[in-house]
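All protein chains but one are shown at their positions in the complex.
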Amino acid sequence: MIHTKTVAEQSAALRAGELSSTELTQACLERTEQHRELNAFITVDAERALAQAGVADERRTRGEAGPLTGVPIAQKDIFCTDGMLTTCGSRMLSNFTAPYDATVIRKFNEAGAVLLGKTNMDEFAMGSSNETSFFGPVKNPWQADAVPGGSSGGSAAAVTARLVPAATGTDTGGSIRQPAALCGITGLKPTYGRVSRYGMTAFASSLDQGGPMAQTAEDAALLLGVMAGFDPRDSTSMDKPVPDYVQSLNHDLKGLRIGLPEEYFGEGLNAEVATAVNAAIEVYRSLGAEVVRLSLPNSNLAVPCYYVLAPAEASSNLSRYDGVRYGYRAPEYTDLTDMYEKTRAQGFGAEVKRRIMIGTYALSAGYYDAYYLKAQKLRRLIAEDFRQAFEACDVIMGPTSPSTAFRLGEMTDDPVSMYLNDIYTIPVNLAGLPGMSIPAGFDSKGLPIGLQLIGQYFDEARLLNIAHRYQQVTDWHKRIPPGF
Amino acid sequence: MKWEPVIGLEVHAQLLTKSKIFSAASTRYGAAPNTQACAVDIGLPGVLPVMNIEAARMAVKLGLAIGATINRQSVFARKNYFYPDLPKGYQISQYELPVVEQGHLTIEVDGREKTVGITRAHLEEDAGKSLHEDFHGMTGIDLNRASTPLLEIVSEPDMRSAKEAVAYLKKLHELVRYLEICDGNMQEGSFRCDANVSVRPKGREQLGTRSELKNINSFKFIDKAIDYEIERQIDVLEGGGKVVQETRLYDAAKGVTRPMRSKEEANDYRYFPDPDLPPLVLDDAFIEDVRKTLPELPEAKRARFVQDYGLSAYDAGVLTSTREMADYYEQAVEAANADPKLVANWVIGDLSGYLNKENKEIADSPITVEMLAGLIRRIADKTISGKIAKDVFDAMWNEQGDADTIIENKGLRQITDEGAIEKLIDEVLANSPTQVEQYKSGQEKVFGYFVGRVMKASKGKANPQQVNKILKAKLPG
Partner (left out) sequence: MSLDKDTVEKIAHLARLQLNEQELQAYTDSLSQILGLIEQMNAVDTTGVAPMAHPQDTVLRLREDRIEETDQREKFQRISPATEAGLYLVPKVIE
């Protein structure tokens, strides 16, 4: 069954001539169509995908194919794609055909990947359950009444259900890692500055980072190799060489120092998740790693800190949606201010409006120092915690999420509880470090559990190596939900 | 009660970069609407700003010219407000840490020198333009100007009269053009001025409540607007009222200021550091490189003109009022290899007169440096007289060729041949017996009559000194 294969395997099959990209793309399109009930995609453009597949096949005939040439990939609907609807899961952009390509899209195009479709997401990436999408919630393939996590829930569900072998996501406070954990796939949030943000619709500019979501660490390495790199169009993009992430996958883990922060194993962590994470650490021990106990003393304040900084930046980033140049404009209004207020009231959903207001308040006169500046200082303390921790270890491990997938609607009326889902992922974004989530077991309800790996700045190669070695001796990542 | 006005100016100078401050779109003025507004300028989702190095250089240039502190690290911040010509809903500007701080300019008013402090100069992007002519009751938005680099130059409230404000503004205007960082064109909005005006009882330390006069876009109006506003505030205060802190627009047609109706309703700009832009860090090498490109500044040039060319302070001032005119003058002196004062007279007199009459800049003068120098050489070597030279100048202006060609074609060469002049004089004397008699009887002013007749007979070409000399010899007395 070609659809259960990884990117690496599909790439090998294409290389061996076992099938064409056109056939492979056709198969993915059919599966996507069969599983529309997941609501994983906002846009599937079969014509465009097949045209790209045809070009990929020609490219292969000419002997110019790379590892991703002809492989179907899904893109989170946050990446501007020239000539294609790019909605960010919002009514505000529900009619927005992007007039240019994000750098990430351009890089996948240059690699010859086939863009199968644009995946569903929490509106403007604000959410942890994919329930804030204007296009409706995404279902978790493991259990139809459970959330897939968010905000990259569509990408996570699409990969989990093997509609595509891999997809992209973006991660501002956990939006790649948390859905990867809740769906049982591999997700990597790179170091801030590793992947260009140009064309990736901004949520919180100092935290956002795009990255791969795949079945395996090996596939994530293949995708990151395409996505990463300096971009002169992004002033926060770092000009550092991109290593060959695949080449270092098999490095030995003997002597690897794994840091376990006590704060990641305290109150609020689901017992079954804790058990699975501890079991995974035992696997690493058996591979020759050592365990170091340590503390990230300020990490318990990461969520409050984040809920100042991210909404503050978002309130400003989302000001451009005013109904003047593109996107939604309210059909009726009395004057300019009324047009703005109605357009934005109708164009944005409840959670986005909530965060815009929090951010507006945190930046407003008289509150800036108490909220925004305070949060920026706390951010430094949190980053400093990690710096000290990495003096004693090479990688930090813990749970990705405090629980497994919760039920649809379970937390929609309780924003604060919803926010606490990202308690283990948010500190990583605040520090700008790379983080991964890999499948590490299931709970008694049959829902996946994610193990989080946190690395040093620009240490993605090592994270992928650590994840890959685990996947060589476990098979959690190979499990496919029943019915898929 | 005696009232004392207090005035501070905020000048927005559009920097003369080729591309915008945060995008690679052209800054050229006058293009069709929105044809120079790229993805970054119109604020599409996902676009990001990338800073233009030239804008940083120009800001440093100004900073060095006004003796200011150049901050080694400055920060771009977002100023958040909604306005249709502000595509992102925020303007990228500098707030807490501007690139330039604490400079000054010296102005001269009524023969008295005064130093005006410059609090700061910061880099920011311009907004687009709202076109208010009627599109079925709608306003049209042109974003070509969006993200054009601006340097906002904020003075201390150091000025005490409209006259001082105008002197400061002219000085700054001259400076930015000297530095070639701004074209200074007020009509096109590349040099805009807002004035903060307040009044207080003379002798009191504490400042009065100020109003901000927006967009006074001509030197002609600046003193009128400020004077009006000073009077208005005094009237309010003397009538027992209070000045309201507000933004006012100057209505040039009516000669009054009036409060703005919309834009500034209790704004809370929610400034915060722009997360898309790391801090702007300028090292010593960068600043020294800019210093090397600094031109000679107006004051230094003026002093040198007085010293080296023996010009009066007034003439030196006129000649250095723009860098272009000063350069023209110096090149002409060198090319003509003649008395610098003679060259100065031609540049200040005829050339400036013709330029003014036709509303032309010196750069567009049909008479090049080389042409003017050619003319002056012919005066100096006595080929033509100063009077004839004016006709030659006029002919050059009307594109009839250079001085030598015109002198040749029109036969304007001066008559210096003694025999020929003598012959002309003899004829004049023979035809003017009455006047000769008068002269003989002691009416010496008739001499001028003879000179005039001789010059006329020679069609102005006879060398006047020779005419004088020979006439004197021929007339009895």
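Things to note:
So that you can tell them apart, the chains are marked A and B in the order they are listed, and the count of residues begins at 1 in each.
The rule we apply is simple: a contact is a pair of C-beta atoms (placed from the backbone, for glycine too) under 8 Å apart; a residue touches a chain by one contact, two chains touch by 3 or more.
Just so you know, these numbers come straight off a predicted model, no measurement behind them.
Across the entire complex, the residue among A:Ala13, A:Cys88, A:Leu260 or A:Ile356 in touch with the chain not shown is A:Ile356. Listed residues B:Ile7, B:Ala39, B:Ala162 or B:Ala462: the one in touch with the omitted chain is B:Ala39. When the whole complex is considered, the residue among A:Arg379, A:Arg462 or A:His477 that touches the unshown chain is A:Arg379.
Within the full complex, the residue among B:Ser23, B:Thr320 or B:Ser365 touching the omitted chain is B:Ser23. In the full complex, chain B touches the omitted chain through residues 17-19, 23-26, 32-39, 42, 44, 50-56, 75-76, 82-84, 130-132, 135, 137-143, 249, 260-263, 268, 270, 273, 275, 277-281. Think of the hidden chain as still there; on chain A it touches residues 95-97, 99, 192-193, 206-207, 232, 235-236, 238-239, 298, 301, 303-305, 307-308, 315, 322-327, 329, 333, 335-342, 344-345, 348, 353-354, 356-358, 360-362, 364, 371, 373-381, 383, 415-416, 419, 430-432, 457.
One rule holds for everything that comes next: only the chains that are shown with their structure count from here on.
Chain A and chain B, compared by their mean Cα positions, are separated by 57 Å. Residue ranges on chain B touching chain A, taken from their complex, read 39, 42-51, 78, 80, 82, 84, 87-90, 141, 268, 270-272, 275-278. Listed in rising order, the residues of chain A touching chain B in the complex are 79-80, 86, 88, 93, 96, 98-100, 102, 197-202, 204-206, 232-236, 312-313, 315-316, 318-320, 322, 324-326, 336, 340, 360, 363-365, 368, 372.
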